[in-house]
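What follows is a set of notes on a single structure, which appears directly below.
Note that this complex is displayed minus one protein chain, with the remaining chains in position.
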Amino acid sequence: MGAWMDWRNFGTNEIPMILDLMAVAVFAVSGALVASRKQMDIFGFIMLGTVTGIGGGSMRDVFLGRLPVLWVETPIYVLVCIFAGAIAFFAAHRFRSCYRFILWLDALGLSLFCVMGAETALSVGAHPVVAVIMGVITGTFGGIIRDMLGGEVTLIQKREIYVTAALAGAALFVALIGLQLPPSICWAMGFLCCFSIRGLALRFSWSLPGRNNNANTG
Amino acid sequence: MGAWMDWRNFGTNEIPMILDLMAVAVFAVSGALVASRKQMDIFGFIMLGTVTGIGGGSMRDVFLGRLPVLWVETPIYVLVCIFAGAIAFFAAHRFRSCYRFILWLDALGLSLFCVMGAETALSVGAHPVVAVIMGVITGTFGGIIRDMLGGEVTLIQKREIYVTAALAGAALFVALIGLQLPPSICWAMGFLCCFSIRGLALRFSWSLPGRNNNANTG
Partner (left out) sequence: MGAWMDWRNFGTNEIPMILDLMAVAVFAVSGALVASRKQMDIFGFIMLGTVTGIGGGSMRDVFLGRLPVLWVETPIYVLVCIFAGAIAFFAAHRFRSCYRFILWLDALGLSLFCVMGAETALSVGAHPVVAVIMGVITGTFGGIIRDMLGGEVTLIQKREIYVTAALAGAALFVALIGLQLPPSICWAMGFLCCFSIRGLALRFSWSLPGRNNNANTG
């Protein structure tokens, strides 16, 4: 007791937070990369990194009414973003060579966030459909806000399989929870589902077919 | 009693929700049309449709502090958006021919939303000026977010009479409520005011005069 830490408690409470912080950091770096492409100054790196890292989760918290948002209560989330943005600024010249590596890290972040966002929504009693949407929002809106602030084409305009992967992961997680499987199994399956789909899309440059109103498919 | 439904209760409680859902669906289709123009995939259609359908109302709820936002409590709103976006994806080739028809449906949606947004604000005790603004936000911000996410010129940059119509409808509704007329009259007048102005603007391609700082009008 006292200062002792029960490893099972560590397992259920601390590991997710560490993973969560890693996902936040990876997203912050992806934001800083956009800042790099736009040749922003160091505060542009930090700001775009922070918005990307915590934007999706903040939006989820606002819609669910879990206020103040997470990073106001737990400032370590912002500190991680600031740190990641600043490091990215001084190491920007190195990132070019590991651009694809960062895409894979980003896929990891997406997979973690979509499951965690859905879990957070379920934990406050949201409807399963809402939980899936919260998973998608948590995973993708940081990147969408990043693209809007940085003046990039937003990721929902690209037909890369990104939103789709988050949707699949969150939906599988929520479905398995509904079947009352152990949370850790649901968690792992949702994560793997999103990561596999996103990973295959990255590996084989998959994209989904688009539709426009000039098509003569009718 | 029991399973029986009093038609007057139906009249005051259920009809508005059906109308509200119809307005949400129309807005979702207008979002999906932007997705179509940008040749997005099916999830782009659904996402842009959903954001357009529930974006304005979500923003209003957040500012008023009515959290969680409506669609978290009543997921039917999101389901309607998802459904509308998916249908629009498979029928996108048909929408081209009925583009003007959709503009008119959108005018209906705008007219409903501006009155409902103002009513919601009044019902939580907001100041009349705030209620008018909430009407405008509910009616127009779904479309503004749609344009930003889809990379279009936002509707406030166009001089079409759109924000103006929502403002007029919401202001008339709030003014008549202030005169203590029966709510259904206020409702109908606000709706008709917005719809007439927007309809005339559509019919005659009206626009308001702009000003810029190069003008020599002084």
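As written, the chain order gives the labels A and B, with residue 1 at the start of each chain.
The rule we apply is simple: a contact is a pair of C-beta atoms (placed from the backbone, for glycine too) under 8 Å apart; a residue touches a chain by one contact, two chains touch by 3 or more.
Because the structure is a prediction, the values reported are computed rather than measured.
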{"item": "Omitted-chain contact residue, chosen from A:G150, A:G169 or A:G199", "value": "A:G150"}
{"item": "Listed residues B:V62, B:V80, B:M116 or B:L202, member touching the removed chain", "value": "B:V62"}
{"item": "Sites on chain B contacted by the missing partner chain, in the whole complex", "value": "62-65, 67, 124, 126-127, 129-130, 133, 136, 144, 148, 153-154, 156-157, 159, 163-164, 167, 207-218"}
{"item": "Where the missing chain touches chain A, by residue", "value": "33, 36-45, 47-48, 50, 58, 62, 67-69, 71-72, 75, 78-79, 89-96, 99, 148-151"}
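Note that only the chains that are shown with their structure count from here on.
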{"item": "Centroid spacing, where centroids are CA-atom means, of chain A and chain B in whole angstrom", "value": "30"}
